[in-house]
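A protein chain is absent from this complex, but the other protein chains hold their places.
Up next, subunit A:
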Amino acid sequence: MNHAQSDWTVDFLKQLNTTGCEVEQIDIASTALWQIESNHWQQFAELALQQDLRWVAGWAEHIQDRFFINACFEKQGVYVLLRTIVNAAKLDLPSQATVYPAASRSERHTQDMFGINFIGHPDNRRWTRHKAWPKHSYPLHKDFPVQGTPEPITLPDMDYPFIKAHGAGVYEIPVGPVHAGIIEPGHFRFQAVGELILNLEERLGYVHKGIEKIAEGRTPESLARLAGRVSGDATIGHCWAACMAMEQAAGIEIPPRAALIRGILAERERVANHLGDMGAICNDVAFMFAQMQFTRLRELWLRTNAKVFNHRLLMDRIIPGGVVCDLSDSSCALIKQDIVQLRKELSDILPAVDLNSSLEDRLYTAGYLPPETAAAFGTLGYVGRASGQDKDVRRDAPYPPYDQVIFKVPVETQGDVASRFWMRYKEIKVALKLIEQFIAHLASGDILAEWQTPPTGSESLGMVEGWRGEIVTYIRFGADNKIARFYPRDPSILNWPALERLVLDNIVPDFPVCNKSLNGSYSGNDL
């Protein structure tokens, strides 16, 4: 991680000072921590936007009778953790969402979970809270019991104030939470005229499982297991980010061999998910050939996972301090052979897909996300990169083993479903090369570092490029090796709002393919 202060932080600190926004710099593992007075909270965001800082994440923490409110910003691969402290007696804070639309839902989550009142927030309706707990109680307050006081049956959230549309011929289509396919639950409210989508409003939070609350008091191993289930398709990404944060807090360096194996795991996860998505995108426009081919390739890929790593989806392969499974020479040979085979298959299938005019007709120009919108919402991963957002943690803030290899990050500005489809293919190609490089770098050695109990109160941020994009995870340890705070920021939290924009003026029947091309995680969003 980048401990050295890059140029922009020095200049920015000066600028903050001259505008009267005093910054206290605190040393924590891995990231710069800047603490400011709460009345400067919004002003900081305004200055940050002027300097082109990207809003990354926001979360809070309850410590005795005070609340730590955190926001994370990034520029040129350097992350800054911003903090202010508000007193329990007055939980007011000027909103940053007025400056950064990306912060909007995150602040609503903090409002629901902590009771922080973000003054001036453009949309302070509840977000994560439905009916599982009452309005004036806040699950992430330390005195809120894990079990809560739920009713025998939690009522549906019937009175959520959705945006209404009026006018001749305008009608509403409510969809979900239970969807027609085998997918996660969430609610979509469309306003349409004829087939055209005028407005889409997402209502998520259905799979809120209290992850942040049940993380408290866990041991590092147990937290890693939970992190691996924040969003099951990104189990490696989340588990790695959480372990990275815990390891930094504990001052542990993982062995080089463990880092390389983590890299192989992460790239294998990326390939598996992209293969699945490419098939599913084609399936949503009824092109079964591609769906069958891609699901076949995905299955072969997962079978190799099972053979080599003992788990098809790679759960619990990463643990604090390293990894659980070593790679034998024969496993490496199998992985390499698989890559050769996959490349050959893809070079057969992709031209057939590319030349298909009906596919072209459905995917090109559909679900266009302009680069400016993507920038405003901080859109991440392949969705962002298909809309000109040239961001990748692996390259911008390289962590082992990515600091040992050279690779390309594909970026496009076409921004439509087709672009998000082809972006996945490009990323698969990069991932395959990375796996080969990691295998070539493997030298014999340990795969697990000895754990040591981190000092009470130590905190850290872990950042990795998951298959959906940047994952940022905050960890604070309490006494006796126990977790005091865990906040995983899945890329979906920033990508979901982009869906509301990119479907506008598309036809309702194209919604599934637009949605699939983004493929946000509901579970990672709802926590």
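We take it that a contact is a pair of C-beta atoms (placed from the backbone, for glycine too) under 8 Å apart; a residue touches a chain by one contact, two chains touch by 3 or more; residues count from 1.
Operating definition for what follows: contacts and distances are computed from a predicted model.
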Out of "Nitrite/sulfite reductase", "Hydrogenase-4 component I", "THIF-type NAD/FAD binding fold domain-containing protein" or "ABC transporter permease", the chain not pictured bears the UniProt name "Hydrogenase-4 component I"
Out of A:Asn199, A:Asn356 or A:Asn481, which touches the unshown chain? A:Asn356
Of A:Gly217, A:Gly232 or A:Gly478, which residue touches the hidden chain? A:Gly232
Sole contact to the chain not displayed, among A:Ala60, A:Leu313, A:Leu461 or A:Ile475: A:Leu313
By the document's definition of touch, the residue of A:Gly58, A:Pro94, A:Gly115 or A:Gly205 touching the omitted chain is A:Gly205
Hidden partner sits against subunit A at residues 130-133, 139, 144-150, 153-157, 177-178, 180-185, 205-211, 213-214, 225-226, 229-233, 235, 276, 289, 292-293, 295-296, 298-299, 302, 306, 312-313, 315, 348-349, 351-352, 355-356, 521-523, 526
